[in-house]
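My questions all concern the structure below.
Missing here: one protein chain of the complex. Every other protein chain is in place.
Moving on to chain A:
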Amino acid sequence: MDLSAINPVLFVAGFLIAATPLIFAALGELVVEKSGVLNLGVEGMMIMGAICGFATAVETGSPLLGFAAAALGGALLSLLFAFLTQITLANQVASGLALTLFGLGFSALLGQSYVGIKPPRLAEVNFGPLHDIPVIGPILFSHDIILYLGFALVVAVWAMLKFTRAGLILRAVGESHDAAHALGYKVVRIRTLAIMFGGACAGLGGAYISLIRVPQWTEGMTAGVGWIALALVVFASWKPWRLLLGAYLFGGITQLQLNLQGAGVAIPVEYLAMSPYIITILVLVVLSADKSSAPASLGRTFHASS
């Protein structure tokens, strides 16, 4: 075993990258759940984003266009979920599971001709002299624009929920759709917008895996990150900052176990591979021991009948 093979700087920079898909997916789902909708289709929307982004980037040669297409693809798929649950009033759990299965299958079909291709690389943001600061430079200032966007989005969602009227209305719809309706707020419209935002975020997260983290296309390559995102939202008690912490923890341990595998630690690979999931959930369970703050209308079907 040779722990000195692990370069701490590369390790930290790596875990920021590993955490980013999770941040996007979980943050989108957080907004969806705050509006009172439980969308279990995160995994399906991520993989759709992964293939839409990958295909567009390969065809156009522009990774940024790829990310735009990924957001669009995720949002379009989520629109199907919105139609099922908000218009036809279908069960949210069943619709979400169907969305995941559909997304996994459909993305495999779309991606048949893209297996084994390398996508164009997204350039790092040029921070000039900041990049040359030792240790901090390579860790913080040597990433692509999407990673910073993920962090900015956490701040934006937190501020939106806490300080703006739009955020207040979103929380109100999630707390009691009947009361919100009685006050004249358009519950279905607000929830549909939230679902589409969640879809777009999941799509971005998926594309971050296929275009930057791995960079290649394989079937089912999101490998359960969508499910971890769902768990993360719950254990983060629907709080953006706690969600960010959980995502970094998960990313960090994922990166660490990969490094440990590389260093040849005498622990079976299977245990190392499962460790990020277990540790992230354990830590967040402990953190969420304070009073749970699930939106009161979460998962309940709304119909303006009364």
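Operating definition for what follows: contacts are C-beta pairs under 8 Å (C-beta built on N, C-alpha and C of every residue); 3 or more make two chains touch, one makes a residue touch a chain; residues count from 1.
We take it that contacts and distances are computed from a predicted model.
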Per UniProt, the name of the complex member that is left out, chosen from "Nucleoside ABC transporter ATP-binding protein", "DNA repair protein", "Spermidine/putrescine transport system permease protein" or "Dihydroorotase"
"Nucleoside ABC transporter ATP-binding protein"
Which listed residue (A:87, A:135 or A:182) would be found touching the missing chain in the intact complex?
A:182
For the chain left off this view, which of A:152, A:168, A:263 or A:282 is in contact with it?
A:168
Of the residues listed, A:10, A:156, A:282 or A:296, which one is in contact with the missing chain?
A:296
Absent chain, residues of chain A that touch it
165, 168-169, 171-172, 175-176, 178-180, 182-185, 293, 295-296
